[in-house]
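One protein chain omitted, others in place.
The block that comes next holds chain A.
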Amino acid sequence: MLLSLEPRGQQSRLMLWCSPLLAAALTLGCGSLLFIALGHDPLLTLHTLLIAPISDGYGVSELLVKALPILLCALGLAVAYQARIWNIGAEGQLLLGALAGSALAVNIIDLQSRWALVLILLVGTLAGAAWAGLTAWLRTRFNANEILTSIMLNYVALNLLLFCVHGPLKDPAGFNFPESAMFSDFSRLPLLMEDGRVHAGVYFALLALVAVWVLLQKSFIGFQIKVLGLDKRAAGFVGFREKRLIWLALLISGGLAGLAGVCEVTGPIGQLVPQVSPGYGYAAITVAFLGRLNPIGILFSSLLMALLYIGGESAQMSMNLPQAITQLFQGMMLFFLLASDVLILYRPRLNVRWARRAPATVPAGAL
């Protein structure tokens, strides 16, 4: 018996657009089964997980705060993934952005100028880009696989951050807690509303959204990135510069992740702590694919992912469900999305070999 996948003759574009919805529905369905198995009322649990958290203004603002770093990282990843450069390092690039921004912030804590914030944001963005630049250099210079190098650099970045927060950047007046000093108000992103934590980072996200959309949909650079991803030989034959495009895609990717990181420390957190990110950089990978690498799609999928984060926290508090629920839902979502895509493009076929063997004994005597 053999299971094989045959490409479908007619590929349905409509179904490809629907597959994220299908994946979301399947995730909800399987989640419900899980809740039943755990002895909870599935509808009530789903309500706690997905609806209760955003039923008031504060909840919506929390949703935006969570969605912001995911959106920024996923937009950058979309640029890299269009070129088929599999940057898995958004998490490390985010952490490095946060680290570099914080290092500057605690050193200019006395600077009484709005330029302090501008400088800090700039440094954080550049640090994220530089961290991705390492991956780009390894790839273009040594042809090292960017999946491996970017994942490994995530751990380097995390340990670098832990070292700094336990060492050089630790607040001398912080009772030996592994935290930096609180940044001055001139180094903080201004809040947009009185109640809630929504901050000016939202503007950056919207700006990045439009910029990435123009880059990918309207610009010739974006066209080159797409051609490189789809067909390297065609890109070479018309003279698109492969190495330059790899650098560009990774620098944009890392820069946006770095911006996400520095927005976290200058926005809701206000200081450098070991837990800057609960895995935003990894969640952004799922978000980028769930949004079909399209900036508009990514906007919606990042909101959905943020909702899962907040819902997971409230389910943990009010229903005593484990925190792993969030990761479980992320995993199921990516799994179902990939499965739907495969089944939309290919037809599975079970070859039952032993059933055909019956009439095969005749020819042996023919010679």
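Basically, a residue touches a chain if its C-beta (ideal position, glycine included) is under 8 Å from a C-beta of that chain, and two chains touch if they have at least 3 such contacts; residues count from 1.
Rule of thumb we're sticking to: contacts and distances are computed from a predicted model.
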- Task: Determine which name in "histidine kinase", "Protein translocase subunit SecD", "Methylhydantoinase" or "ABC transporter ATP-binding protein" the UniProt entry assigns to the undisplayed chain of the complex.
- Result: "ABC transporter ATP-binding protein"
- What chain A residues would touch the chain not displayed? 6-10, 214, 218-221, 223, 226-227, 230-231, 233-234, 236-241, 347, 356, 359-360, 362-367
